[in-house]
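Yeah, one chain of the complex is gone here, protein chain that is, but the others are all in their spots.
The block that comes next holds chain A.
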Amino acid sequence: MGVALTRSAQWTAAGYGTRTLEITPLNEVILKEIMMFVESFIYKHPQEAKYVFVEPLEWKTNLDPSAFESGYIVSETTVKSEEVDKDGQPLLFLSVPHIKIRSLGQLSRLLLIAKDRKLKEAQACIEANRDPVTKILGLDYNTVKEDTSTVNILDKITKDEDPESEIKMKVGMLLKQLDLHLLNHSLKHISLQICLNPTTVKNDIELLKHFSGKGEQTVLESIDYTSDYEFSNGCRAPPWRQIHGEICYVLVKPHDVETLCVTCSAEGVFLNGGKTEDEGEINYERKSEIYKDLVTFLKEKSAKFSENMSKQDIRFTEEWKKENEEPKEIPKKEEADALPKAFLASSKNILEKNQINFGKTQMTKRLEPSLNWKATVDFKEHKSLLRDTQEEKHGGRLERAGPPVSPGRAQLVRKSAEKIEEILSDSSSENEEDEEPPDHRQEANADLPSEYWQIQKLVKYLKGGNQTATVIALCSMKDFNLAQETCQLAIRDVGGLEVLINLLDTDEVKCKIGSLKILKEISHNPQIRRNIVDLGGLPIMVNILDSPHKSLKCLAAETIANVAKFRRARRAVRHHGGITKLVALLDCAQSSAEPAQSSLYDARDVEVARCGALALWSCSKSYANKEAIRKAGGIPLLAHLLKTSHENMLIPVVGTLQECASEENYRAAIKAERIIENLVKNLNSENEQLQEHCAMAIYQCAEDKETRDLVRLHGGLKPLASLLNNTDNKERLAAVTGAIWKCSISKENVTKFREYKAIETLVGLLTDQPEEVLVNVVGALGECCQEYENRVLVRKCGGIQPLVNLLVGINQTLLVNVTKAVGACAVEPESMMIIDRLDGVRLLWSLLKNPHPDVKASAAWALCPCIQNAKDAGEMVRCFVGGLELIVNLLKSDNKEVLASVCAAITNIAKDQENLAVITDHGVVPLLSKLANTNNDKLRRHLAEAISRCCMWGRNRVAFGEYKAVAPLVRYLKSNDANVHRATAQALYQLSEDADNCITMHENGAVKLLLGMVGSPDQDLQEAAAGCISNIRRLALATEKARYT
């Protein structure tokens, strides 16, 4: 990895010694790759993982000694690995905050321990060890590698011929492979970013020349090459500079800045040191950042340029198309496509794109099926489409244009694309850039509809008309069926969008209104949305929000509401201060002071607020926007608007709140602003959409106990229960069941639900419902069944059969909920009989194989009551072939919840002697002992219980001692959790039957701790502690006796 690190990683230029890695997408990728390599190293190459480095890798770590568990000797400030080298030195030594590591195995373990901080650790390690390869393999190795090939290394090592250097060679080879891999990777990355070559640069310059000259309208005053001579490869830079990738040097004189001397190189465009006066030589040194292309550079440097540029945009693109049609090279189409875009996109856009790339790694971040229940509706379709887009991406751009077979199909594709867009909302990333259905911009004219020509004519009048003609053309255009896609695309394809957006930038109120009225309609089309954003329409619309004309504000806000349906647009709104302005719109309803001048074109205040809420609703799908809304003081305003009774106002308001309630601090604010009361009130509304959003908002907020109580106090449970009876509107049903689920976490609410006969209805909903409803219904039943009465009720209503049937599903959230519900039912012996008869235990057991840890844990928890309450449980468990082995092996999991649940299950299994014998054979003792070093109280408790159970067989007591489980157990007594104390004391009591264990306990100071616990009010704890002490004491007496006799 040496080469890759020195060549392609982007280091900050802050001098030597303290250089750090910049946070760039490229570095991130490199780090990730290295981490993946190291993490998997211990599994893939166990032999090589033991290889001891020539020099240790040292850096400052942020890890706490307590994070280290089994396999390490942990003290307050130091950690040593139990693994040592030949001389007995530990391979990992941590003395806060310095860490030294000497093998790849330890390195990979460390990363596993670091978990979410591993990126930081890896970065710190690489920053501190600039040449890790040398440290790992020794100095000679690296130099050898630098100038010769691997063959030489092979020679060198085969000469030595001892096993250690063989391993060393293997490590060397592996590192070399990683290096190559990294280089390839970063190359791919780099090649994505850079597209400059002599031809493109030349075209750029030619084009700019075209639009340069004297006068205000031109983009530049002049642009010229420094040299007239052009080499055969198209470059004008002298050959010795061409080596550095430089293509040519240009003198640019913009209107508002002095002459810039610019270097165009393959890496991009930047300002150089300028031409020295006397010799005409150029100072080649870079003086500015590198920009993507000349236009981006100039936009950044000259305000006048970017201003005129936007004016010229239309002409410019047309010009471009013409020019691009001339050359016959068709393969260059990709470039031609990309370039005009680059011309139009402001540098900001490009920045954004980069950020998107950066965000790609977080793409899979969260998909909570029950929250985004829309996502599951057409999950399969969405998945396959996603795959398609990804494949397209890998296949490269050129292959992607599957021609639109028929308009019908194209529409279909577009529709689903739109759906995805909504679904992915947050987690979408840069695929959205690619998912646009293929354009059919320049198609054969023959089959264009008549509207196309009429619209083209109108756009011509828009372009060439004065205000009067423009208004007439706009009014006429509005008469077309703008909901129809042909019209929407026609407007775009004849260049209407540019004109419409330009109109927004004028002073003519009437033109702005007319233009926005059209934009509002056509922005329902996802393609048009993108185009509007690409053309920079959003900042202009955001500015209009400041206008004194209310109808203008309304229209602008409504259009923003339509456009901001995808991530990039939402971000653009925020970046241009749109959120604050939109929040200000909400205030309109409150300020009664009317401005003196109210003209004909004005709307009502309420309308303004409604439109503002509508736009905020769209924007609130992004996390950062939620924050921005809150910071702008949106919540009190929304709360105020919620008190109104206009339905069309309430829907966007509640919609926004529902969207935002996914954030913790919103939920707190919602509680503080007494919003719940109004949400509950609106549950009684007639409007189904409103009910749905209210229920959804309650669902989100009811994570919090106080909120759940508030819902009850305001009488919200009854309407929720009664809404259950209407099952036609599935979306509403899902929201309502969701709200019921979360509310039923509180016991008082469950009682109310039982009163309202909601539980019977819920059981009825267990069949024939879409998954997103089922998830919530089952979740609610799971909560309700924590109470005896409800368990009986569920059984009597025949709820157990459908629940058990659901155990065969594949939806993870659903499975988690179903297992929980089944587990809750199993507490009742009578219900347990039914579950057993339906073979539910086997189904639960097989869920232990589910790849998702939550499902595993939930299934294991559910098994506990099953084993407790089943008749002849031991026999039942034994008859699952391979079942015991499976559950014992789950102790190797690294998920704490899984471990705790499995320990609990093992405690129950071990109650049967025969089964205990079997799991002992499967090695349960060493596995449990390995877990002993943990800080998690839940795990500690169940682990201790499991250990105490497992002591009951053969020489397990002794074995636990041998596997060093006793000392950590003693430490559990220092925990704050009484449950842990009880379980631990019981385990220690069992273990103290063995003399060696007593010694260990005594050495670790167990007696003092146990003595304190003898005074506990908990009888079990008391008894166990006393028993343990007595065993220790008896041993001491026995030894004394032995000594004196």
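Rule of thumb we're sticking to: a contact is a pair of C-beta atoms (placed from the backbone, for glycine too) under 8 Å apart; a residue touches a chain by one contact, two chains touch by 3 or more; residues count from 1.
In the analysis below, contacts and distances are computed from a predicted model.
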item	value
From "Phospholipid/glycerol acyltransferase domain-containing protein", "EF-hand calcium-binding domain-containing protein 1", "Mitochondrial import inner membrane translocase subunit" or "Dolichol-phosphate mannosyltransferase subunit 1", the hidden chain's UniProt protein name	"EF-hand calcium-binding domain-containing protein 1"
Which residue of A:Glu258, A:Asp507 or A:Glu686 touches the chain not shown here	A:Asp507
Sole contact to the chain not displayed, among A:Lys292, A:His549 or A:His576	A:His549
Option touching the unshown chain, where A:Ala128, A:Leu183 or A:Ile472 are the choices	A:Ile472
Residues from chain A at the interface with the omitted partner, ascending	457-458, 460-461, 463-469, 471-476, 478-479, 507-510, 513-514, 548-549, 596-597, 599-601
